[in-house]
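For subunit A:
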Amino acid sequence: MSRAFHKLFPHPVLTLILTVVWTLLQNEISAGMVVFGIILGVIIPWATSAWWPDRPRGFHLGKMLSYTLIVMWDIIVANIQVAWIVLTVPNSKLRPAWVVVPLDLRQPEAISILAGTITLTPGTVSADLSDAGHSLLVHALHTDDPDAVRDEIKQRYEARLKEIFV
Partner candidate 1 sequence: MTVDLILTFAIAALLIVGAIFTLVGAIGLIKLPDGMTRLHAPTKVGTIGVGAMLLASMINSYVYGEGSMHELLIMAFLFVTAPISANFMAKVHIHRRACDQPPAPPRDDTWSTLDTPEEDKEHVETTA
Partner candidate 2 sequence: MEFLIASAIGILTAAGIYLVLRLRSFPVILGVSLLTYAVNIFLFTSGRITIGASPILQKDVTTYSDPLPQALVLTAIVISFGMTAVVVMIALGSYLGSNDDHVDDPKVEPSETEDAT
Partner candidate 3 sequence: MSHWIIAPVLLPALLAPFIVLAARYHIGIQRVLSVAGILALITVATGLAWQASDGTVILYQLGDWAAPFGIVIVGDRLSTMMVLLTAVLALFVLLYAIGSRWDERGRHFHALFQFQIMGICGAFLTGDLFNLFVFFEVLLIASYGLMIHAGGNARLRAGVQYVLFNLLGSTLFLFALGAIYAETGTLNMADLANRAELTSADATVGIRIAAVLLLLVFAIKAAVVPLHFWLPSSYAEAPAPVAALFAIMTKVGAYAIIRVYTMIFPPDLEATSGLFGLWLLPAALVSLAIGMIGVLAAKKLDRLVAFAVIGSMGMVMVSISLFTPEGIAAALYYIIHSTFAAAALFLISDLVRSGRPNLHLTSMAPVAGASLTAGLFFVAAIAMTGLPPLSGFIGKLLILDAGFASPLAVWVWATILISSLISVVGFARAGSIVFWKAQSIERAEDNPLPDPPSALSYAAVGGLIALLVAYTAFAGQAHGYMTAMSKQLFAPEPYISTVVDTPGKLSKPKEGN
């Protein structure tokens, strides 16, 4: 039963995403469209499942949603900050820095979300992964204290992600 389910829905979350995308594309919510979206949401992941072999095992959808809200808020704040830096801080006063973030996360999906979050939020861009995947290289636009940046990242985002990906 479970195996059959997995065969049919290799990536339930993906199916959900696709159904939502379909509905957004159609720009109307009708029973027919949703059904059609679900059908596509099943067929497409199934047809391309060979290219996503090791799907993440556990995933807390609810916590993911709250994480998303936090990040969205941070994005808005971050952008104002960066805009301010760009407009006001002269280049001579700018103090860019490399920040190395040691990673506790192991799942590729989780690390990717973390890296993405870092890029979208205050003054930081995730630049590279170490050769065995234990650290993330982050570039900060303007900071006096790289360690603080690192701790912020680990507390605010990585910790939450560890709860989402069990």
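Criterion: contacts are C-beta pairs under 8 Å (C-beta built on N, C-alpha and C of every residue); 3 or more make two chains touch, one makes a residue touch a chain; residues count from 1.
The candidate set was assembled so that all candidates are chains of the complex that A comes from, given by their letters.
The model shown is predicted, which means the values in this text are computed figures rather than measured ones.
**Q** Need the partner of subunit A in this complex, chosen from 1, 2 or 3. Which is it?
**A** 1
**Q** If we count contacts the way the header does, which residues on subunit A are in touch with candidate 1 in the complex?
**A** Contacts found on subunit A: 21, 24-25, 27, 75-76, 78-79, 82-83, 86-87, 91, 94, 96, 98, 100, 102, 115-120, 123, 125-135, 137, 139, 141.
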